[in-house]
Every structure is written in C-alpha cells, then in structure tokens.
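Report on one structure; see the data block that follows.
With one protein chain withheld, the remaining protein chains of the complex are depicted in position.
Then we have subunit A:
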Amino acid sequence: MKSKINIESMHNEYKQKLIRERRFVVFFQLLIFIAFFALWEIASNLKWVDPLVFSSPSKVWNLLVENIIAGTIFSHISITLFETILGFIIGTVAGTILAAILWWSPFLSKVLDPYLVVLNAMPKVALGPILIVALGPTMTSIVAMGAIISVIITTIVVYTSFRETDPNYIKVLQSFGATRWQCFKEAILPSSFPAIISTLKVNVGLSWVGVVVGEFLVSKQGLGYLIIYGFQVFNFTLVMQSLLIIVIFATIMYKIVEVIENALIKNR
C-alpha cells in the first residue's frame, strides 16, 4: 500500500516536471517573437537601420489594417493562395504518377535516369520567361511554375521510396498470385506514404517559391505582384506586409500537411 502512494506522487511530480518544461519552452518562444518585433520597431525608430528599406512593424500593421478595411488585400491573398495550392497539388500528384510509371517499367527508369538528374539539377525558375511566352501571361503559367518546381524532386524521392519497399511484402502478395497493380496498391504505395508526406512538406515551400517568382514575372495581381510593385515604387512597407502574409499562410499549409500526416500514418 505504501509503495502505491509513492508511485502516485512520483508520477504527479513527473507530470508537473513535464508541464514546467513545456511552459518554459513556450515562454522562450514568445520571448523571441516579442523581442524580434520590438527590436525591429526600435531599430527602425532610432534609425539603426534605414526605415525606408526595413520599414517597421507598426507601419506594416497600419498598412495591413488599412488594406483589410479597404478590402483590397483579400483578392491578392486568395489569388496567390489558389495558385499555390493548385501548383502544390499538381506538382505532387504528377511527381507521384511519374514515380509510379518509372516503378512500373524498370526499362524506362534506366533510360530516363540521366535525364532526371539533369532536370533536377536545372534551376526551374529559369524556365519562367519561357513558360510565360508559351502559356501566356496568365494564371496558367504561374500555376505551372508552382508545379514544375516540385515535380522532379517529388518523382526522385517517391520513386526511391517505391524501390525501397521491403521485398518480403511483395513476396507475400505474389504468393497469393497478386498482379503488379495489386502489389502497387497494397504494398508499394502505402509503405511509401511516409516518404510522400515528407515530400509534401518540402513541396509546400517550393510551390510558394514558384508562384511568387511567377507573379514577379507576370505582374498583374497576387502577393508576389505586391512585392514586386512595392519594390518598384520603393514602398517597402508593402513588401514586408506581403512577405508576412506569405509566411503566415505557408505555415498554415505546412500545419495542414502535418494533420494529414498524422491521419495517414497513425498506425506505425
């Protein structure tokens, strides 16, 4: 009986320790957050940095509130967000399908191997001008930028993961007379979900790069357009504001991918 009481209190102590530790982490996270913006504000006000270039949090905030009240910012946000999500989905799905084709035909994968290396090494944003001329200065070419930037790396990572599937799972399926498609569906694809998810996380960042660069070039609307416009008219408050919005939405997308991850691979 005595020992049970001890265990109980020790467990409580342990839980208390965890809570204290957690509070400590959150405290420092908040501290960094506040310190960053405070330092930025002070540095800008006291002219430690050029306020024209680096703006200041209060100016950015005022501009944001202004834009929200005027309602002009929402169309830019929704356009960019739509392009990014579409580019992200197309890039990831196309990359996974390409990987599946390579897995399906070992001959094709041997033939295409050097080309994949070349395509992967090539800086995709350099294709921007060609895309815009080919597809027109429209949303299509911006989405294409968002997709093209992630498709090859997705193919390579996912294909590698397909090939690393434990051959014994395939053996189990084949011993039941499974077809190649059944092997893919039952073993190859599900065992590669962790790899696919980790490319999703990378692709979130890549798609934002592609779309923002695309908007730089097309320059009609969207957050990327606001950045390039702010740069041209030397309104760096606008640049900073757009950048902050991008950071916020990119983080939200990343978090959504994490939720999907937990749902898909909860049983491992």
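One rule holds for everything that comes next: a contact is a pair of C-beta atoms (placed from the backbone, for glycine too) under 8 Å apart; a residue touches a chain by one contact, two chains touch by 3 or more; residues count from 1.
Throughout what follows, contacts and distances are computed from a predicted model.
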Protein that the absent chain corresponds to, by UniProt name, given "Helix-turn-helix transcriptional regulator", "Sulfate adenylyltransferase subunit 2", "ABC transporter ATP-binding protein" or "Beta-ketoacyl synthase": "ABC transporter ATP-binding protein"
Which residue of A:94, A:178, A:197 or A:244 touches the chain not shown here: A:178
Candidate in contact with the missing chain, chosen from A:132, A:187 or A:238: A:187
Absent-chain interface as seen on subunit A, which is shown: 166, 168-169, 171-178, 182, 186-187, 190-191, 193, 265, 267-268
